[in-house]
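Sharing a structure below in structure tokens format, with a few things to ask.
Note that one protein chain is taken out, while the other chains of the complex remain in position.
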Amino acid sequence: MVRTLAVDLNCDLGEGFGRYNLGDDAEMMRWITSANVACGFHAGDPDVMAQTVALAKAQGVALGAHPGFPDLQGFGRRAMTLSPTAITHAITYQLGALEAFARVAGTRLVHVKPHGALYNLAARDEVTANAIARAVAAYDPSLILVGLGGSKLVGAGIAAGLCVANEGFPDRAYLPDGQLMPRDQEDALITDPEQVASNAVRLVTEGFIGGDQSFRIDTLCLHGDHHSAVDNAKLVRRALEEAGVEIHPLAWILGV
Amino acid sequence: MVRTLAVDLNCDLGEGFGRYNLGDDAEMMRWITSANVACGFHAGDPDVMAQTVALAKAQGVALGAHPGFPDLQGFGRRAMTLSPTAITHAITYQLGALEAFARVAGTRLVHVKPHGALYNLAARDEVTANAIARAVAAYDPSLILVGLGGSKLVGAGIAAGLCVANEGFPDRAYLPDGQLMPRDQEDALITDPEQVASNAVRLVTEGFIGGDQSFRIDTLCLHGDHHSAVDNAKLVRRALEEAGVEIHPLAWILGV
Amino acid sequence: MVRTLAVDLNCDLGEGFGRYNLGDDAEMMRWITSANVACGFHAGDPDVMAQTVALAKAQGVALGAHPGFPDLQGFGRRAMTLSPTAITHAITYQLGALEAFARVAGTRLVHVKPHGALYNLAARDEVTANAIARAVAAYDPSLILVGLGGSKLVGAGIAAGLCVANEGFPDRAYLPDGQLMPRDQEDALITDPEQVASNAVRLVTEGFIGGDQSFRIDTLCLHGDHHSAVDNAKLVRRALEEAGVEIHPLAWILGV
Partner (left out) sequence: MVRTLAVDLNCDLGEGFGRYNLGDDAEMMRWITSANVACGFHAGDPDVMAQTVALAKAQGVALGAHPGFPDLQGFGRRAMTLSPTAITHAITYQLGALEAFARVAGTRLVHVKPHGALYNLAARDEVTANAIARAVAAYDPSLILVGLGGSKLVGAGIAAGLCVANEGFPDRAYLPDGQLMPRDQEDALITDPEQVASNAVRLVTEGFIGGDQSFRIDTLCLHGDHHSAVDNAKLVRRALEEAGVEIHPLAWILGV
């Protein structure tokens, strides 16, 4: 039997704040299956969240929370030494805030993916990973936890009884141990659209081999906050389709 | 038939932030029936909210949201000209954030009472009142909306199909039209504990007559953020009991 | 003797924050003579301020502070009821913060122009206007205070012994009393570049007649935060030059 190759395409959206816009959310929504929506700590505000939830619902994109560190100036990309309890509470708060807009809009949260420095910390640090996973499990055990493929966060999610998704980054360089190369290092960001597209295909068709692990990639992250974001998304999507990869929402991919 | 006189006693709690404490929440909880918990905009943070929800649950105090303007420096006491949509979204966000902690703690929200300048604005201004009432009704129509007795907010809550509670302030001076005298005016705050207690009894036994309205007071606000707060609360409680007034949670008072 | 017609061209710059950019400051700097730099309350952060001050110095544009309400989400465009003392302190703080970057860069502040809702409030409300003017005079009496032409702020500046500049807005509609039409009203923003340019010429050559006053316009505000900002600035500049109006920095215009 031939197993169907399929992947979810996710994008960080709703990253504006007040007067500030970031990316063309409405257009990006056309090319993805899952939206990770900022919850007001590192980006997003109540108005932006309401608009983004409405967009996701209108375009049939699955809604996820994208909680981050409370650091708007740093866009959540600066590590902060919060206690595990403080991390758990920060996740709880942001999940509830976003779900309120989902409820009012008549839709619901499907997944959770930590943002930026919190995501990276949770990929490497078990204490942080557990603080996040426990927050999600206590809030709603039916939520899917998205983490860096093969990382501590994925492990913590499984330990907490959550359904987890292994994420891959076609536009980021990886370190030998399977972690992402930090953004401030040269060559960390892959900007050539063709290379991004071929990485996407490879990640899905070959799975990921990093550190001592190999696993299937359930979802690919497409970045939406630069000017060629939409073109890249189209290219990735076409390359995947040409390689026989189906595009489906996370819940379909994970069979939940 | 003699109707039982009864009232709810509410207090604004969870008003700390980070390193800052305000009031002795654990002690105040012993003397009240409803806690209005700050939601992180004018006071409160995820850690404070988690602790306050846990306290309320442990002491059997009904939990309510106390959303305010996004102005920590001004403690939500400075009016801000948010659009009605922005007010609705700010309320939605704060309701969801607090309810997340209630859910994790195994309890639930019973009521909503706007805070500070938002409360005062909603008492006078129909547009603001409607923006709040609609946010609450869209989020959860079973929540009780608490507003200044006889004010626009109470009217907006009724129009939105919500169960409403008329609130009285035994330690605040009223203007002839039934509005509260602004805090920065002399004599706005009544500090004599005996007078506060007798005001409490009068508000409950006589009801309120302000402007062109008269109505029953369903809940009395006790302030918890000054050093004699607990002593005042005990005094009010005793005076009410001596006057034959029963103390019950809002849901009992309103029969819901 | 024929008096030379001349005007300063100012623009609000440095309005980014963290990850967020707003407008092409480097390009706008080429067409203006005075930069009003956000100070971190409604926009701007220490990094943005350092960059903007460096840009202004490099391009020989006079540096001014653009203090606003502490409301990043509202971009300082929502009125807040700060006490006069709180306004004075907020101005003092922002002046010092920006001047620190000027000092380190080897340049200095020339003017101060309140931003957004604070500007509008100061134009109408004498108490606010005085709170601002006194803050500026106490901090550095050699600073030029820029206010809406003929407004309370200009009057307060004169009363405080400051050198003042009457500002005109070629891309905004005026109310009959000389105030700006609020941004949320239809037709408040004039978007036709030709009309903006002709308004600019008219404001400078005819002066302003509003309410019961007439006066010379010392500086014109060009907006930099929309996509055709630079084109508009060039057009205004050319129209002024064709009408024989010289473009000079504020200090030249006011002879200080």
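We call the chains A, B and C, going by the order they appear; numbering starts again at 1 in every chain.
In the analysis below, a contact is a pair of C-beta atoms (placed from the backbone, for glycine too) under 8 Å apart; a residue touches a chain by one contact, two chains touch by 3 or more.
Since the structure is predicted, the reported quantities are computational estimates derived from the model, not experimental observations.
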Quick one: say which of B:18, B:60 or B:244 touches the chain that got left out. B:18
Per the touch definition above, residue among A:65, A:82 or A:253 touching the missing chain: A:82
One chain is left out of this view; which of C:6, C:97 or C:173 touches it in the full complex? C:97
Need a quick check: the contact residues on subunit C for the chain that isn't drawn. 40, 46-47, 49-50, 85-86, 89-90, 92-101, 103-104, 135, 138-139
In terms of residues, what is the contact footprint of the unshown chain on subunit A? 70-71, 73-74, 78-83, 117, 184
Going by the touch rule given at the top, which residues of subunit B touch the chain that is not shown? 15-20, 22, 43, 45, 72-75, 77
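Here, only the chains that are shown with their structure count from here on.
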Which chain lies the greatest distance away from subunit B when centres are computed from Cα atoms alone? C
Subunit A and subunit C: spacing of chain centres that average the CA atoms, whole Å: 42
Could you say which residues in subunit C touch two or more other chains, in rising order? 73-74
